[in-house]
Each structure stands twice: as structure tokens, then as C-alpha cells.
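Sharing a structure below in C-alpha cells format, with a few things to ask.
Note that one protein chain is taken out, while the other chains of the complex remain in position.
Labels run A and B following the written order; every chain starts at residue 1.
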Amino acid sequence: MAAVSLRNVRKLYSNGYSAVKDFTLDIGDGEFVVFVGPSGCGKSTTLRMIAGLEDISGGTLEIGGRLVNHLPPKARDISMVFQNYALYPHMSVRQNLAFALKLAGLAKAEVARRVEDAATILQLEPLLERKPRELSGGQRQRVALGRALVREPKVFLMDEPLSNLDAKLRVEMRASISKLHRRIGVTTIYVTHDQVEAMTMGDRIVVMKDGEIQQVATPIELYERPLNKFVGAFMGSPAMSFLAARYERGGFAGSGFTLATGKPALDRLALTEGQDVWLGIRPESLRIASEGAGNLRGIADVVEPLGAETIIGVAIGADDRLVARIGGHLDLRAGTPIELSLDATKLHVFDRTSERNLGLDCR
Amino acid sequence: MTPTVHKASTTRSESPIGAVRMQVAWGARLFDLFNVTLLSLLCVITFYPFYYVLICALSDPQQLIAHRGLLLWPQGFSLDAFGRVFDNPIVRSGFLNTLIIVVGGTSLNLVLTCFGAYALSRRRLPCETALMIFIVFTLFFSAGLVPNYLLVRNLGLLDSRWAIVLPFAVSAWNLIILRAAFNAVPKDFEEAARVDGANDLAILWHIYVPMCMPSIAVVGLFYAVAHWNGYFYSMIYFSDRSLFPIQLVLREILISDNSDSMMVGEASSRAAIGNSIKYATVVVATLPILVLYPFLQRFFVKGMLLGGVKE
Partner (left out) sequence: MTMATPSRPDAAAPLALRARVCAELVRHRLVYLMLAPVVAYFLVFQYAPMIAAVIAFKDYNPAVGIAASPWVGFDWFRQFFDGLFFNRLIWNTLLINLYDLAFGFPAPIVLALLMNELTSQRFKRFVQTLTYLPHFISVVVIAGMMLDFLVRDGVVNDIIAAFGGRRESLLLNPDYFRRIFVGSEIWQSIGWGSIIYLASLAGINPSLYEAAKIDGANRWQQFLHITLPGLTPIIMTMLILRLGQLMTVGFEKILLLYNPVTYETADVISTYVYRRGILEANYSYAAAVGLFNSALALLLLFASNRLSRRLTGNSIW
């Protein structure tokens, strides 16, 4: 049993800085959970607390049903992949893989078996006698994974393992890690700042900001039903656009526009007259409308043709901006006026002060 | 560079640029010549004393005494002095003693210094700053010769090899060098090792020692050289001649002119032989350093940089 359970976990530094505040999460056995958030949100700190590399200031941490708050890393039966791999430079790949097993006093035969198995899974056989400095970035990454594998731990912890790789390699390795997880099935906690990695790899995603959990959900749920403005802005690329508006007389009015959405759309929103809101609009929920048929008007000041689609930056009035994603290639010059129609069912409305999503049941 | 500077003198075939260039070259070349000459002179001054001692040691004693003027090559050839030196039991025991002290002392030095550097690196301990001040202070202030002497005496270490090993077991300077080297190792390696299940000793032995080997080698060499060259403390702590390290034996021979035991023969040749014995002993005592030095020189420099530039 390798479920991980965190209850009210906190990290308070001696200078008063609170890196993690009241973190509560249950991770099921075999689940692949991703902690995601901007720099300084506390995701790495939480991971390191789970690993035992940082003290837990408050709350409880259980691994496999056992309270582990005061146990050192080696007693927690976890293994970790570091951002900079931390491969011992003076040892060969084989020795790197075997190090922890030797320290644990495993029999030579068992050590050899596990090293060979990991090497087979990760295609490291030809590299076993080399030193880390003779390996490429992707190869080192695989060795780091192998080192975590051989210990056959209860939980894998990964701290931004792909950030040091170039874009193409990152895509390959993402797939490899996902495949590995499907094959081995060990509970994995993965930390990243890249929301694309989070979306593609996680069974569930934990979005963090300033030491607090913003939302825990599956990738699609995070995308389609963000709990607050931060989550809405963080997930998705290009990011969600926000227009400041006020709800009055059945429609939304901003400084340079008005938006009528129609009654069915408003029914699912808990709005009060005169309420100040943020309108959250995802780029793909906009279409180019013919003259007069759309509900938003502005000037297209940035046009980025990507071949399969075109990203358009639109200035609405004097203060607001929208990003629209239109399929195919558009023959559009920057600076031309443009009319957009918004699919009202895809509109997100966030309260201006609390930033909570008004379209979801508030608990 | 476009040569549009001296328009006025384009009538002259060789423009002043050429003349300036030549003048610059002349000044620079003169300086370079002067520089090389000066440095070569320094090299000669540095090298000649050793050379002199060597050729004197290899010369025939009588011819050497008789020689006048600048000595540039051996006068005759004789290994007699060397023979006498090696036959002298005090010289042999001197070497043995020095060897014991160098090997034993340096081992103790390295173990303790590594321990100390590890414990005081990486903000491991809450009292680290206080301990560093505690240690660094000893670089700036010491109690003086007499209290240290009395301490050694009261500990009953007189006439024991421990007297010149224990009081010098850890050099604050070398500890600082090693600590800086340990701190320079990226934190990730230690964390990975901890996750892999290593305790502090395992981390020191498997991670820090292999990764900081150059610094450890340098510190070891510093300690070893200090042990090899030491004479003063042996002088004040040892009265038993069988414990004398080689430098102390050397001192007797060179400075106290105490080479009587090695000389047999008529009075007139005594002086000559005594003279040659001195040279031979110097060569013998210094040879290990001279031989190892070219190979180890790079390490010394690196260590000096690690410790010094850290200022």
C-alpha cells in the first residue's frame, strides 16, 4: 500500500516566511499526481517535505498508512529524481544505479538483477560503464530515473526533472515517463512549473500559489472548470484573457465594450445586479464574426500565423485585450478592425474581489 | 583600421603611422628584453645555491677546500661524503623518525581536517558560525611559546613523538580551505545520497572525499611538507637523540658543527671531510622534496589559490 496522505502540512521558516500553508491532500496508490504552479508557490518545498529533505513545521504526513514526519529519507521508502539529476560524477552509470542498494546491504546478486532490469527498461545497457560526464542530457535523465527505479520504492518523487532538457527532448521524455508509470504503477508525485507537462502527464493536478492549494482536479476539469482566476489563467496556452466588466441589466459592460450573453448562459451563473466581475475568455472560444453579427469588437494589433492556426491579439476599447485562436491561416494585417463572436457557454465569470468562479457551485 | 588619420603627410612615402608603429615595437621590445633578463637573473639566483650545494657534495673534499673563486662544476668526483652520511646511525634514524612523523602526522591531520570541514560546512549545525569564529580566532591570537611548552610538558608528552603531532593536529587555515571546497559541491549530491540511504560518514566518504580530492591532496601536501621541514618543536621537546627527525640532525651537522662522529682520519683532512659531509647531508635531506616537487607543484598552486583567493 503506497498511498500518500498529507493533512494540514505547513512549512514555516525561522525568519517567519511561510512557504507552505495548510496543505491537505490524499494521493491514491499508483496515482500520478502533479504539483504545478509558478516559482515560489511551495511545490518543491512540499515535495522535499515528503522526501524528508525539509522538516515539516506542522501537520501530518503518512506514506503507506505510516506516519513519517520524523523519519529520515532512507526510512520513508521513497526515491527521488532531482532537477539537476545529481548523478555521482566519479561513479560509472552502473555504480550510480547500485549505490543505494549497496548502502542498504542487498546481496550482490539482487543488486545486479535490479540494475540490469532498470537498465533494460530505460535502455541504458550500452551506457553502464560510462561516467556521467560522457552522457548527453537525455541519457543522464534516464540514469536518474533508473537510480530511482532500482530502489523499488513506495513513492517516486520527481522535482522538475525535465526543465534542463531542450524542448524536443522534453516532449520525448514526457512520453517515456508516462509509459514508465503505466508499466511500473508506482505512486508518483511530480513537480513542474510547466502546465503542459502537468496537463499531459497527471492523473490529477494540484495547482499551487503562494504556499496554498488553489485547486485539485483532473486535467480536463481544471481546464474547463477552474475554481478561480489564478487557475484559469495558469492552465492553458495561450492563456485565458480577462476583461474587467460589471453585470448590469442582464449583460456585461466593460470600459470599451458591452457583452450580451443571453439568458441560458446567465442561468448557470450566480450573479447580482451591479456586481463587478472578470470575464474569462479562452482563445479557442472566439470566432471571427461577419460585420454586425459578433458580440465583441476591437482592433487586431498582433497577428501570429502558426500554419495550422492563427493567434490574434485584439485590443478591445482602450484598456482591454483578448487573445483569439482561429483555425487555419488568416489573411489578416495587424491594425485592422475585427469582429469576434464568443460562445457564451464557454464564458468564465470570476468575481472581481474574491476571484472565484461564479459558474461553479460554491462550497 | 582605416588609415585615414594622417592626411597631411600622405606625400611622404612611409607615413608616420609606420614610424609610430616601429617606435612602439622598439620600446616594447626593449622592455621585453629587460624583463626576460631580470627574470633570468632571478632564476639563476634562485637556482645557484642548490646547484652549488650539489656540486660541492659531489666534489672531492680536498680539492673542494683548495678551490678558489666561483664554483661552477664539481672539483673531482667523490661519493665519499654521501657514504659517510648514510652510514651514520643518527642520520638513518633521523630519516626514519621524519618518515614516521610525516606519514602518521599527515594521516591524523587529514582525518581530523576532513571531519571538521564536513561538520562545519553547509550550515549543517546551528552553532556553525560560533564554531567558525572559535576556530578562526586561533589564527589571529595564540597564547605564546611558554604556555604551549608547559602544556606539552604537563601532559607528559616530552620525549614522545606525540609532542610534535598532537599540538599541530588541525590547522585552522587548512580547515578553511577544505571547508570552502566542501561548500562548493552542489547540494544535490548530498541530498541524493541521503535519499539513497547514506548516513553522514558514508556521505563524507563516498561523496565529498572523491569529489574534493584535489583540495584534499593539496591540504595533505601542505601538512606533509610542514612535518618534513619542522625542526624547532622537535628541538625543544626532544632530549632523546634517537627521536630526532632529520631536520634536527641536519641542524646539528650544519650549525652546531657537530659532525665529529662521522669523521675519521687525519686532522688536516678532517676539516675538508667535515665540509663535504655538510653538503652531502643537505642534499640527502632535501632530495625527497626536490624530486617530488616538479610533479606536485601544480597541486600546491591550486591549493594556494583556493585558500587565498577566497579572501
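What we mean here is this: a residue touches a chain if its C-beta (ideal position, glycine included) is under 8 Å from a C-beta of that chain, and two chains touch if they have at least 3 such contacts.
Just so it is clear, the model here is predicted, and its values are computed rather than measured.
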Residues belonging to chain B that touch the chain removed from view: 24, 28, 31-32, 35-36, 38-39, 42-43, 45-47, 49-50, 52-53, 68-71, 112-113, 115-116, 118-120, 124-126, 131, 134-135, 138, 140-151, 166-167, 169-170, 175, 199-201, 204, 225, 228-232, 236, 247-248, 250-251, 254-255, 278, 282, 285-286, 289-290, 293-294, 297, 300-301, 304-305, 308-309, 311
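Just so we're on the same page, only the chains that are shown with their structure count from here on.
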- line: Rounded to the nearest Å, the gap separating the Cα centres of chain A and chain B is 58
Query: Along chain A, where are the residues that touch chain B in the complex?
result: 51-53, 72-74, 78-80, 82-86, 88-90, 99-100, 103-104, 147, 151
Field: List of chain B residues in touch with chain A within their complex
entry: 186, 188-189, 191-198, 202, 206-207, 210-211
